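For this view, one protein chain was removed and the others were kept in their places.
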Amino acid sequence: MKDRLNREIIAMRVAKELQDGDVVNLGIGIPSLCSQFVPEGKTVIYHSESGVLNYGPMAEDGLEDQDLINASGQFLAPVDGMSFFSSSDAFAMIRGGHIDVTVLGALQVSKFGDLANWMIPSRGIGNVGGGMDLAVGAKKVIVAMEHNDKNGASKIVNECTFPLTSKSCVSLIVTDIAVIEVVREGLKLLECAPGWTKEEIQSETSVELIFAEGIQEFSL
Amino acid sequence: MKDRLNREIIAMRVAKELQDGDVVNLGIGIPSLCSQFVPEGKTVIYHSESGVLNYGPMAEDGLEDQDLINASGQFLAPVDGMSFFSSSDAFAMIRGGHIDVTVLGALQVSKFGDLANWMIPSRGIGNVGGGMDLAVGAKKVIVAMEHNDKNGASKIVNECTFPLTSKSCVSLIVTDIAVIEVVREGLKLLECAPGWTKEEIQSETSVELIFAEGIQEFSL
Amino acid sequence: MNKIFNSFEEAVSDIPDNSTLMIDGFAGPGGTSQNLITALRNLGSKDLTVISNTAGLASVIGFGTLPGKTPVDIGILVENHQIKKVIASFPVSPSPSRPTAFEKAYAKHEVELELVPQGTLAERIRAGGAGIPAFFTPTGVGTTVSEGKEIREFQGKQYVLETALKADYALIRAYKSDKLGNLIYRGTSKNFNSVMVTAAATSIVEVDKIVNIGEIESSLIDTPLIYVDRIVEIKENNER
Partner (left out) sequence: MNKIFNSFEEAVSDIPDNSTLMIDGFAGPGGTSQNLITALRNLGSKDLTVISNTAGLASVIGFGTLPGKTPVDIGILVENHQIKKVIASFPVSPSPSRPTAFEKAYAKHEVELELVPQGTLAERIRAGGAGIPAFFTPTGVGTTVSEGKEIREFQGKQYVLETALKADYALIRAYKSDKLGNLIYRGTSKNFNSVMVTAAATSIVEVDKIVNIGEIESSLIDTPLIYVDRIVEIKENNER
């Protein structure tokens, strides 16, 4: 089997999409790693639905404060210019269109940009959390995930079979083998992981991809 | 013509209705005078839709602060334990049922407790301000007004002819000649101003009043 | 990412004709962006729709005005024929003998009015900022302000459906801003400012003082930086 990119490289590729001044909410898992890879010179403002804006690094060991957490329950370091607010205000920001980019994990993404990321049907119960709000509210939704599930099945599908998080919300999919844009006509392959051909990526993907002109290797 | 009570006495009578711990919003005019007459030993918490709670006396001359006003534009003195909030929060308190009593002026009150207090139709334009919110939101609405308008017409009417502020909202009417309770059956005369008989009050009132048993003189 | 503007004129210079603006201060000069309003009057943009609690009151009756002061409010925009429509709860003077500029223009059919109860106005603006397109409220049911609107019963009580308000620009008055745009307000001057700042595509804020990041403690910040686009410091001597 071919080499796939690790979680850090996926996060690094996503981080390249973030623009100077963007207000960004990072989901749990691979998305949470993106903040480490924002290029020098770009200022990104982080928002967390735990009720904090403009946070910075995680707290150092021994300096954790239980009143200073992000939405993953990690401890944040206090930094100048950060602010706190209620859950209703946190989601007013999200739903009101004040978040520029959210990066979310996914179980499935459809060719229409539909997102399913909150419940594996076999479990019969799941956490919606803030994902549905982020998916409808953020100006841009980027999915960061492994291309295939642990059984090798394509997580990029013609129609989501898992319960939906939101319809037609995803703009860009960054996986461990490809960067794919959601366009009106379907899914457009933009970049391939090093060593992968577009045909090889197509064979791992259950949606028929549109091959962009000048498909490149992953640009970091 | 018989003597009528002055604005201060009306306010004093209304103040007697306020209970220890009540959260109270006072409208412009006679209602705004009530705070001077709350009996010793009763603590009343004042709310103003300018975004302040638990205010106390007016500011002394020379100590006015333009960032510390009530809804009438009067300057308040800073006191310990007062708090400030946005207009949306100020009205969340009102509409959400967190105000125990509001005292409002009126142009007309109907026998159903309908209130009209925002526009004289001949002017063609008027200020709704926060009155409609207070009338629907406060747990108890007390009207403090002159019994008759400047032409001598009864402001207590069978049906309001002026634009409504809110239907069936008034609990108690305190005027310069009477205290009248709004009950299911209509308007019940509870108290008469000194020197007034119930028949004399009826003759100034275009609604047929119910005479309570044991009608008393104004109790202050 | 620099949000700091050197002049009020520069900060409002791109406001085109036909814009919708949120401008407030409850009614008094304390929370009113008097310098931005003056700059907008000098700019002269026409056919504006202004969402505001009053339609300019302090300049006529001295509401909330310190002795000896002459406040500026949206009355000067009405007088300069820049306003097409006002959405307000308190559009006229409580004293008929001292009518507002708006009232006089309204009598001549030069301006339109949408009259909204104050709490509904605040909630519609909050909804605009919070991504809520419409909500039910008990306020105004059975009155002229709910005419033509959907009425629905919830648990035996009637409510009217009201829709969100948004604006192209908000002209905001705050007390301090740090260089990122985190704001604090002072006392009752929070009022509509802290709501309007969330509901405009571009929020322009005049402040007594712009301070360094960290000089406003995190627990004191009223408006987080994401709601603020442009900041101008009031240079004139300020008595606070």
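When the chains are written out, they are named A, B and C in that same order, and each has its own residue count from 1.
Assume a residue touches a chain if its C-beta (ideal position, glycine included) is under 8 Å from a C-beta of that chain, and two chains touch if they have at least 3 such contacts.
Just so we're clear, the structure is a prediction, and the values are computed from it rather than from any experiment.
K.L.:
Can you list the shown chains that the omitted chain is in contact with?
P.N.:
A, B, C
K.L.:
With the full complex in mind, choose from A:Lys16, A:Lys42, A:Lys167 or A:Lys198 the residue touching the hidden chain.
P.N.:
Residue touching the chain left out of view: A:Lys167.
K.L.:
Kindly state which of the options A:Val23, A:Ile45 or A:Leu68 is in contact with the chain not pictured.
P.N.:
The single option touching the absent chain is A:Leu68.
K.L.:
Touching the hidden chain in the full complex, which residues of chain A are there? Just list them.
P.N.:
On the side of chain A, residues 28, 48-52, 64-70, 73, 75-76, 84-88, 90-92, 94-95, 123, 125-133, 136-137, 163-167 touch the unshown chain.
K.L.:
Extract the touching residues of chain C with respect to the undisplayed chain.
P.N.:
Chain C touches the missing chain through residues 123, 127, 130-138, 152, 154-155, 157, 159, 163, 184, 186-187, 218-220.
K.L.:
If the missing chain were put back, which residues of chain B would it touch?
P.N.:
20-21, 23, 43, 45, 47, 53-54, 78, 80-85, 91-98, 137
Going forward, only the chains that are shown with their structure count from here on.
K.L.:
Walk from chain A over to chain B along touching chains and report the minimum step count.
P.N.:
2
K.L.:
With centres defined by CA atoms only, which chain is the most remote from chain B?
P.N.:
Comparing chain centres, A lies farthest from chain B.
K.L.:
With chain centres defined as C-alpha means, what is the inter-centre distance between chain A and chain B in Å?
P.N.:
Centre separation, chain A to chain B: 56 Å.
K.L.:
With chain centres defined as C-alpha means, what is the inter-centre distance between chain A and chain C in Å?
P.N.:
Measuring from centre to centre gives 37 Å for this pair.
K.L.:
Considering chain B alone, which of its residues make contact with at least two other chains?
P.N.:
In chain B, no residue touches two or more other chains.
K.L.:
Among the residues of chain C, which are close enough to touch at least two other chains?
P.N.:
126
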